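Apart from one protein chain that is not included, each protein chain of the complex appears where it belongs.
Right after this comes subunit A.
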Amino acid sequence: MERSERIMDHIYLDHAATTPMDKRVIDAMNPIYQDVFGNPSSVHSFGRKARQLLDEARRVLASSIRANEKEIIFTSGGTEADNLALIGTAKANRHLGNHIITTQQEHHAALHTAEYLEKEGFDVTYLPVSVDGKIQVEDVKQALTEETILVSIMYVNNETGVIQPIKEVAELINEHQAYFHTDAVQAFGLLDIDVKELGIDLLTVSAHKINGPKGIGFLYASENVKLSALQFGGEQERKRRPGTENVVGAVGFQKAVELAMENKENRRVEYQKFKDLFLRILESEGVHFEINGKEEDTVPAIVNISFPGTNVETLLTNFDLAGIAASSGSACTAGSVEPSHVLSAIYGENNECTTNSIRFSFGIFNTEENITEAAHRVAKIINRLTA
């Protein structure tokens, strides 16, 4: 290996895992840390000041998806929001039926929750995924029964970036008793989301994926949704999620949402440019690769690439040593390679794509310069490994 590969700037291409905070978000949060410490539930000026900020944040979050502010439940993040959506509705509506529909390619926050509900006695259908990375509306239709109380399908897959047919599924379920939940963690900030127009009952959003702080997210739950709480305590979040609120987090979240709404269109264009540039350089460097999921149906920020003849362990280690931060859906903890469950759902379990695919995801840390540099470094590594 050439020494030049070793001493370099680190380039972040893992924005789907988490994002750096926007400086303006930090600037919005700092004075709150300094000056506002009250408990929003307190009946004095300190509490009211905090409550004001929380209400304001809630209004902004609600309007970003055209919801009513009473429909926003603050949570600790996307995982908790998914848990609350699935377990909360399953428990509250069991008298209406015992069946839940989700997909094989959900984020583990939803998938493992569905598996937990299965253990609790619910019947769960896990819909398959087509080779284009999408679930089929027809499959949802086939799976629906009189017993179905919840359909949970992610908006954009976090590994492939493929946009799912959310509107069509929502339309299908419209006349059915089942609630429709979508985990929109990867969609929010890039796609236009109008929960009323789409007919979505529950929706998950996380702050740290949109340049906001970690530790806060929200679940939108339409007013008609019956939801059991998963934790007990005070009256916060209308008892659906008790616990003293994370006011400073909410303020940061609000700022991140405002910026996301302002810049949605620009970011789509910019990230698409990054993606095209990245792929073009790989091609021109003679790298052999395949894109997972139908490219036209992916969000601009995510591209998932299979590099035949390689494996994720060697790739990710080499990338990191060369200063490139990316990731794969196959978890490698303590050296155990679990093939990506998403790619396994798409291609079948023993397909080599499940262990040779890398997700690159773009965001505000990127520029044309560092995307160009990153693509050259990646190409060099792949070409060395496959030579």
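In the analysis below, a contact is a pair of C-beta atoms (placed from the backbone, for glycine too) under 8 Å apart; a residue touches a chain by one contact, two chains touch by 3 or more; residues count from 1.
In this text, contacts and distances are computed from a predicted model.
As stated in its UniProt record, the chain not included in the shown complex is "tRNA-specific 2-thiouridylase MnmA", which appears among "Electron transfer flavoprotein subunit alpha", "Histidine kinase", "ABC transporter permease" or "tRNA-specific 2-thiouridylase MnmA".
Considering A:318, A:340 or A:366, the position touching the chain not shown turns out to be A:318 (whole complex). Interface with the hidden chain, as seen from subunit A, comprises residues 1, 3, 5-6, 313-314, 316-318, 320-321, 332-337, 385.
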